[in-house]
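With one protein chain held back, the other chains of the complex are shown just where they sit.
A and B label the chains in the order they appear, each numbered from 1.
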Amino acid sequence: MAAAGSVRKAAARVGLYATVIAFAALLAFPFYWMLIATFKTDRDLYNLKNNPLIFNDHLTLANLTLLFTQTLYVTWLWNTFLVGALVVLITLLLALPAGYALARLTGRWGEPLGIGIFLTYLVPSTLLFIPMSRIVAILGLQDSLWSLVLVYPSFTIPFCVWLLMGFFKSIPKDIEEAAMVDGCSRARAIVQIIMPISLAGILSAVIFAFTLTIQEFTYALTFITSSAQQTVSVGVPTNLVRGDVFFWGSLMAACLITSVPVAILYNLFLDRFIAGFTVGAIK
Amino acid sequence: MTTHLTRRTFLKAAGVAAAAATGPTIFVPTARAKSDTLKIAQWTHFVPAFDEWFDKKYVPEWGARNGVKVTVDHISVNDLRARAAAEVSAKKGHDLFGFLDPPPAYENVVLPMNDAVQECEKKYGKLVNLAQRATYNPKSKQYFALSDNWVPDPLHYRKDAWGEIGMKPDTWEHIREGSKKIKEKNGMPAGFGIAQELDTNMMLRGLLWSYGAQEQDEGSTRPMINSKETVEAIKLMTAIYKESMTAEVFTWDPSSNNRFFVSGKGHIIQNAISAIRTMEKQFPEEAKKAGLMPPAAGPKRRMGSEHLLHCYVVWKFGENPEMAKKFVVDLIGAYNDAFLASEFYNFPSFSKSVSDIKGKLAADKFHPEDYGILADAEKWSAYPGYPGHTTAAIDECFNTFVVPDMFARVAKGEMSAEDSAKQAEADMKRVFAKWIK
Partner (left out) sequence: MRLLDREGFLGPVMILPAVLYVLALVGVPFCLSLYLALTDAKIASSELSFVGLENFRSALASPTFIKSLGNTFIFTFVSQALVLVLGKVLATCLTKDFVGKSVLRFLILLPWVAPISLGTIGWKWMLDSLYSPVNWVLQALHVVGKNTWPMWFGEKDLAMAAVIAVHVWRLLPFSAVIILAGLTSIPREINEAADVDGAGFWRRELYVVLPLQRPILFVAGLFGIIFAFTDMTVIYVLKRGGPAQATQVLASLAFFTGILGGDLAGGAAISLFLFPVLVVVAVAMLVIARRTEVT
C-alpha cells in the first residue's frame, strides 16, 4: 500500500511539473522572442532563412540605444509609474470601505448602490472617451497626467469593490463578531482584524488597478498629446510605429523592459500572501 | 516633441501676460493675447528624418520669425481619427490638425480654407486635381482642409524576376500573366493585399478605376459599385490570387507587404515608396534588383490611388486660426526642403511649390531612374470617391472596408463576383442613406 501510494505521489509530481512548465512555456514564449529581438540586428531579423529563436548575426545595442536616446522612454516609464501609484491610492481609499460594506452591511441601500457601480462598467469605452474628453476639457486637465489620475479610478473602482467584497465574504463572520463582542467597535474590528487577514485580496486589488493603468490606451491617447506627458502604452507605439514601418527591436525592448520589473514585484507580493497558506496545505 | 522658443520671444510673451495681469486699465485684445502659441498635431512621419527637420529646424525657425511659440505633437497614423474626434467633442485641442486622408465629416467644425487655397494658388501654382477634389465640398463651396502634400502609390517590382521572363508589369493582364510565369519558374508569389487595411483599400480602388468601374457617380450622390466593370476587376484579382498568391494576402496590415517585398519573398507589390526606401537601408545589395513602375493600366485607363493625402484643418474652436493658416501657407512655400527631407515621400499638393521635381528625383543616390517615374505621378493618381468628391459617405465606406471585403469574399470562394458586387452596393446604399438627406 505504501508503495502504491508513493508511485501515485511520484506520478502526481511529474504531472504537476509537466503542467506548470507547459503553462510557463506557452505564456512566456513571446517574451523569449522579445528578448532575442531586442538584441537582433535588422539584417538578422528580416532574413527569412534564419532561425528566429537564436542570434544568427552579431548582437547589437542599436535598438536599445534608439529607445533610450531617440525617444522619451524613461520619461514615459516615470509617468506611467506615477499615474499607476496615484490611481492605486484613490482606488483603495474608495473601494476598501465599499467592498466591506457590500459584504457585511447589507442595508436597504447597499445592494442597489453596489449594482449601480457595476452597471457603469457595461458601457463600452469605445465611445465613452468622446463625452469623457469634454469633461476633461471643462476641468482644464487636457494634456496633463492628472486627467488620467482622475479618470482611471472610474474603471478600477467598480472591479476592486466587487473583488474585495468577494474576499471579505470568504472570511467567516465570527472573526469580527467575536472581536465586537469583546467590546471592539466595528470600525476598529475592520482596521485591526479584517484588513490584515484580507491582505491577499487587497494586494490583488492593487495589482489589478496598477496593471490596468499600465495597459490603458484609449484615454491616454485622447487626453494627452505632448510627448513629455505620455505613458508607455501610447508613447512607445506613437514613436516607434511610423506609418507602415515598425521598429521591431525597440518596440519589443520597450515591452520587455516595462513588464519585467512589474512582474518581479508581483511575484514578491504573491510570495507574501501565499506563504501562510502553503505551509498548512502541503503535507 | 515640444519645441521651445528663443528667450526673446518668451520674454515678449511673458510681457503680454504681465500686462494682462495688471488689470483692466491696460487694453489687451484677446486675439493678441491668445496668439502667443501655435499648437500643431500631425502623424509620426515614416521617415524619422522628416520629423527631425520639421520639429527641430523648420518649426523653430518659423516660430522665431513670427514671434510665436510653436509646439508639435505627433500622433500615430492609426490614432489620428480618434484624437480628432476627442478634440471636437472637447471643443479644445490643437490649432492645426493634420489628417492623412481628407475628413469631410468634420466640415461643420472647421474653418473654410478658401482664402488660404487662393493665396497658395497665387504663389505656388494650381492645387493638384486630386487634392482639390478630395478637400473641396461643391455643395457648400468650401475647402474644409488645406493639403500640403500627397503620397503616390507606385508598383514595386523585382527587376530580376521580371527580366527572366522578359516582361514588365505594365498592365493588369501583364501582371496576371507575368506573375503566373514567375511562380512557375521560381516559386515567387505576387503580393496584392486583400485585407482590411489601407494599402488594400488604395490598390483595389486603382484596379477598379483601370477597368472603368467607379464607387459613385460624378455628383457624389449614389453608389455605382455594382457594374460589370467591377465584376471583371474582381474576377481578375481572384485569378491573380488563385494562380500566383497565397492566403497570406488576407492576413495583411499596411506593414506586411513591405516585409513581403523587402525580405525578397515576393516579386510585386503596390505601396508608397516606404517599401523600397526600407530595402535600400536594410539590404542595399538586394535593393538594386528592385524597381518602381506606375500603377498598371486596365482596359479603360491607367490609374492608381494616392496612398495618403496629407491635409491640415483649423478647428473653429481653435485659439489661433490666423497664425495656423499662415503656418500652412508658409510651409507650402518651403516645400523644396520638405520634399527632400521626406526622401520624396511627400509630393507637393501645389504643383509649383517644388521646383524641378524631375531633377531632384534624378539626383537620388539609389534609384534615380525608378524614382524618375514619379514625376508624372499626378497624371495617374486619383482619390477615394473618384470621379466624384471625397464625401463623408465615401469616407465611411472607406473606413469600413467595403471594397476590400467585396474582393475578399470572392477570392476566398464564399460568393460569386456578381453577388459580392451586389452586396457591396447594398452596404454603400445604407451608408449613403445616412449621410445624404
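The rule we apply is simple: a residue touches a chain if its C-beta (ideal position, glycine included) is under 8 Å from a C-beta of that chain, and two chains touch if they have at least 3 such contacts.
Note that the coordinates shown come from a computational prediction; the quantities given were computed from them, not determined experimentally.
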**Report entry** Residue of A:Phe31, A:Phe55 or A:Trp146 in touch with the missing chain, whole complex considered
**Finding:** A:Phe31
**Report entry** Omitted-chain contact residue, chosen from B:Glu248, B:Asp337 or B:Asp364
**Finding:** B:Glu248
Report summary line: Considering the complete complex, of B:Glu52, B:Asp160 or B:Asp405, the missing chain is touched by B:Asp405
Report summary line: From A:Leu72, A:Ala95 or A:Val245, the answer for touching the chain not displayed is A:Ala95
Query raised in the report: Can you list where subunit A touches the absent chain?
Result: 13, 16-17, 19-21, 23-24, 26-31, 33-34, 37, 45-46, 48, 51-53, 93-95, 97-98, 100-102, 105-111, 113-128, 130-132, 135, 150-151, 153-154, 157-159, 161-163, 165-167, 169-173, 185-187, 197-198, 200-201, 203-204, 207-208, 211, 214-215, 217, 232-234, 236-237, 241, 246, 248, 251-252, 254-255, 258-260, 262-264, 266-267, 270-271, 273-274, 276-278, 280-283
Report summary line: subunit B residues touching the chain left out here are 81-82, 85, 88, 103, 105-109, 195-197, 246-253, 256, 259-260, 263, 265, 392, 395-396, 399-401, 404-405, 408-409, 412, 414, 423, 427, 430-431, 433-435
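Here is the rule we go by: only the chains that are shown with their structure count from here on.
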Query raised in the report: From the C-alpha centre of subunit A to that of subunit B, how far is it in Å?
Result: 38
**Report entry** Footprint of subunit A on subunit B - complex, ascending
**Finding:** 1-2, 41, 43-48, 71, 73-79, 82-83, 85-87, 89-94, 198-199, 254-255, 258-259, 262-265, 271-272, 274-275, 278, 282-283
**Report entry** Residue numbers on subunit A that touch subunit B, as the complex places them
**Finding:** 42-43, 46-48, 70, 129-131, 133-134, 136-137, 142, 218, 221-223, 225-228, 237-239, 241-246
